[in-house]
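Only one protein chain is missing from this complex, and each of the others stays in its spot.
Now for chain A:
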């Protein structure tokens, strides 16, 4: 925000000083601070804090951890979810499908598939007790969920931290005002602490205390006509649809001889990905089991293709996950099929050619749009491959760990 702009707004607000409205605003500050009270009690850096050194914010021992679950309002109960039990997994799926994240205008809502959830919640070393739901006592309806999965994350290239990734926090729409989310967060924290793990990584669209990095979403149209029809993008009156379509055409075949990742590729793929990730200031480490879990091609969940050299070692790799959205109240289209860029490594070809081929593969699998963040070296291809900025920012956070703020291009971690 420019200074000039600031002054202008400042005087505008000051002019309101005597109005009833502003008095209300001030009164309301108290409530607002109560709202922020939750994060103020958590071991996270303050928003205005300048951080110069890496390290945990608080150090606790197992003796400090509460042994019994947090209390819920009386009509609800905790429920550990066994995602290998189809009925329980369906409860999670349904809760998310009806209540999870929407866009600003409530036109689209993420529709993580059943197979996706099974995959995302069970990486090597996952713990069943870290998939927790809240149910209504009377009818067992699931009204809340949160999960943690284990991960090793390297911060500033030196600090290897065993932590968890927190994801799929969801509270039923009817209960949004009940402040269940803080209870879910505290309960998952307790369960993670009980395993002697004290740090977590998570993301959010809003600014909480305090982002490690603020990143931007970029979108590449693969099916511009449908995107316009459903309101995911727009077309001005003097631009033809055919021009839009022509601009977003992708080659029908890949330029390079990519093929799906196979089990035999795992050792060399692991080395390749590990070496690549070591360049970033916030990035996971993957062992061979984790590489195979996260990158093994899985229909409608994960696409991963590779190039190999003469010795059969993987030299280049692209990967993206499938995350459709329900289109809310549209007469013609029910679903938007989006590909989300995962981890990509180019060593024998330019990264733009790697991603161009990824776009071709996505287009041929009937994806409508390909999304990525401005993390990694993605800025090198975003413009040339006709990605356009989205209206969503994504901030990265660490729980109980302070580290200097990072640029988006220093981030090497993808949360699903």
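General remarks:
Heads up, the rule we're going with is that a contact is a pair of C-beta atoms (placed from the backbone, for glycine too) under 8 Å apart; a residue touches a chain by one contact, two chains touch by 3 or more; residues count from 1.
Methods note: contacts and distances are computed from a predicted model.
Comparing "Proteasome subunit alpha type", "RNA helicase", "Ankyrin repeat-containing protein" or "Multifunctional methyltransferase subunit TRM112-like protein" against the UniProt entry of the hidden chain yields the protein name "Ankyrin repeat-containing protein". Interface note for the absent chain: among A:132, A:185 or A:398, the touching residue is A:185.
Touching the missing chain, out of A:50, A:87 or A:237, is residue A:237. Only one of A:50, A:87 or A:206 touches the chain withheld from this view, namely A:206. Residue A:168 is the one among A:93, A:168, A:276 or A:318 that touches the chain not shown. Although one chain is not drawn, its touching partners on chain A can still be listed: residues 6, 9-10, 12-14, 16-17, 19-22, 24-32, 34-35, 71, 73-75, 99-104, 106, 108-110, 136, 138-139, 141, 166-171, 173-181, 183, 185, 202-206, 208, 217, 219, 221, 225, 227, 231-242, 245-246, 252, 325, 329, 364, 366, 371, 388-394, 415-416.
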